[in-house]
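Heads up, one of the protein chains got dropped from this complex, but the rest are sitting where they should.
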């Protein structure tokens, strides 16, 4: 990043968000996420000052199992003085943020509501009116660390679970439902505490949530296409119904124009989870009963491999734990393509 | 298996070999392999008697990471009284076996020679004359357990390594070179002790080796096509150049007639390894620096996912550790297809 | 074992039970337990016939983390024609067994009742009348495998959890409460479904439970002292209040006469668990937030090290998961000592 900035290929003040894959275990005790956030924050504080630096959304997702290559996707945006609408929609981005959550709100309806509000705010920021133009929503959300949970206990407050690893699932689930509520995919009136991480038939087709111990609020990044945006990038999505659903990948790629002569692959975002039924295409899998490797690590390795084999590029973003993010055992997949040259780029 | 036998769908005396994926870690302390061998041996001893049972080759490979489904591939063969050659080649199988190895022979030239002899014997057993008709050679070979290694040390004998996990690599490497020597892919005169697990440009395009602590000799299974065989099964192979080489899978499948209307997928065999260069398609991977999960486990998850997504079936055979089995970072892939109904079947 | 039998040092018909530590992960996918049970069963069936062999209690506990040495403790018993009571109490053993459980009974009050009945039957078998003479109760109990759990789901039956790893905890907890009920340590009327794995103040000071996927009923072994037994072995126990409670070990050892000149150490049995408070002696530990190693594996390594350092012998029995077995974060410890020579011995 420092190199891109110093070479003038990237202007720090254009940066809206950075999505990264870091090489920890992607589970509770993953300090690679925190280290990356720490380093990037320090860099941007140095360049932009503390105020502007704090506006950049840093979403680090741990776990680069299999061929997934650690990398950063830098989302930048520039006002180009051309307010008139273009002839074609182009990629646009917007961000939103909830207030700090209380430990007892994690994984409960209140988190759903707060994330829905933050998502709407991110859509306005991205100048997207039609929910159908939203193709990827990334939420970074907190998990219940042991300390936070003990704290709540000390105050006589009951949290949704006392298992840190499980709290990641609840927080991701509530976040995804919140994004779905904002897009109209899910009816808030049907979601109560009991539905979260239970009613798997309620899901968002574009939400991706990732939990980390380094924050206590939720951050929302919305990616979509808009006539009001310009540039050569385009985004599209589809929903994988299981971890090996190569047809969904093909369809998302095709909607983004991939395989036309002049269109090249930029980035793919996908969610992965070990099918909770214990089966994939009617065949038993062992991801849920492996006490040595967490199911999310298995699942990321698979989806990462399938995506990388399709696009011929292992530098892709696959995040684990797809609760309410696509159907059970599956997850959303979004693809960004480029027609020519562009201000958005990927580095590592 | 017991069910197939009791329903009369399989005759125990036809069984030549069983290749299985079992759900342990596929590394040194994997007892799922031993348990499967123990159970199958007991079953066949009961049905066939100890003598005939001992002739069946039981090759259990541990590690069903990601979507790979634990299963058995039963290779059976029947003399059908029709000695005349068919018009088309069909799948045939043959087996061979080395004598018990000494600990100091593991991973050294002597193992290469012994496996080469056993492979030639397996080809004769399969009635294959042309090495070009051999499409898959599975070798099950020993590893240097701590006890065996200490034993050797006690006798003042130097083994190739005193690291059990590394000994698996040496043993697989020497076995693959042996198979390659038998097929004429590799010139024995170019192989000395130092070339094993070092000269990665010497490799077999069809050998697959799997190490286990439950045996001290090498077992060889040869699969190929022959005019002298009949049946509706056919096998073909290609070489994957990295873990996401979907083109090689497509080519092997196509050579086996897959995607013709009347041809269906039966089974795929592949080898997986974490690219020792630290990169896949120029992108850095982290499989070699993950101290929580062994590289072979990462690699199996990826290749298993890619194969399963191509064939839409996770019940496939992917074995880890591809030393001298295909080029560095890649490995052989073989595909069996069926025209109609057949005596070879897969169960789990 | 085969060696002991063939050398005449052990008579197969005297064997009551075998407790073993095997070297798998001690969690859900541990096949080392099954392999050991399979091998020992085959051996005893060969020597004793199927009927008598099935009466021997085989309790294999997985997980030999740290210095713990894989081994078997063979409990044998012989009627010696001397019905008169001795002057001193000596070690005695008895066994009991519940019927097969239904999946919905696992971790619920019904399991508590069934184990209580089996424990009483084991005490009668051991000829112990006074619960104060019972110093160690080992229960082997089932876990909810994915298959078993799916089966229950298929029948519309709700199990206590759908997480296989958690089901191990519930099954151990209910088993320990059952043993405590039989000894009068716990009042059955105070135990309902909700108390299991929740009311940690209810516990047995001598129960040790170990869950495995290879059985569907519970097996109970009672060890204690009785005037009606003879021999040179004695057992005593105390309760460790945390994983480093060396005072409790010292006290149990002393009660068993250890450190008298003529008394030697034979075996120690202990339970280990990661303190659920997240602290040991007011210091934060990280066993519960390590997503790479299960908490039970951490805890066994610690208690195994502490016990081995005290007795100078790593061939000890430490089993993980101490729900309702001693206080929260601690567990029972029992010590067997020998005055002279004896029919009970330990091998590996």
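A few remarks follow.
We call the chains A, B and C, going by the order they appear; numbering starts again at 1 in every chain.
Operating definition for what follows: a residue touches a chain if its C-beta (ideal position, glycine included) is under 8 Å from a C-beta of that chain, and two chains touch if they have at least 3 such contacts.
Being a predicted model, the structure only gives us computed values, none of them experimental.
With respect to the full assembly, the chain omitted from this view is in touch with A, B, C. Of the options C:4, C:43, C:67 or C:188, the residue whose C-beta touches the omitted chain is C:67.
Considering C:20, C:94 or C:304, the position touching the chain not shown turns out to be C:304 (whole complex).
Only one of C:8, C:154, C:184 or C:312 touches the absent chain when the whole complex is considered: C:312. Although one chain is not displayed, subunit C still touches it through residues 23, 25, 64-71, 243-246, 280-281, 283-287, 289-290, 292-293, 297-299, 301-306, 308-310, 312-315, 348. Within the complete assembly, residues 22-24, 29-32, 34-35, 38-39, 42, 292 of subunit A touch the chain that is not shown. For subunit B, the residues in touch with the chain missing from this view are 25, 27-30, 145-146, 150, 164-165, 278, 284, 286, 288-292, 294.
The rule is short, and it goes like this: only the chains that are shown with their structure count from here on.
Of all residue numbers used at the contact between subunit A and subunit B, over half are used by both chains, marking a mostly same-residue interface.
Chain centres here are Cα means. That of subunit A falls 39 Å from that of subunit B.
The mean-CA centres of subunit A and subunit C are about 46 angstrom from one another, to the nearest whole unit. Of all residues in subunit A, those that touch two or more other chains are 25, 284, 286, 289-290, 292.
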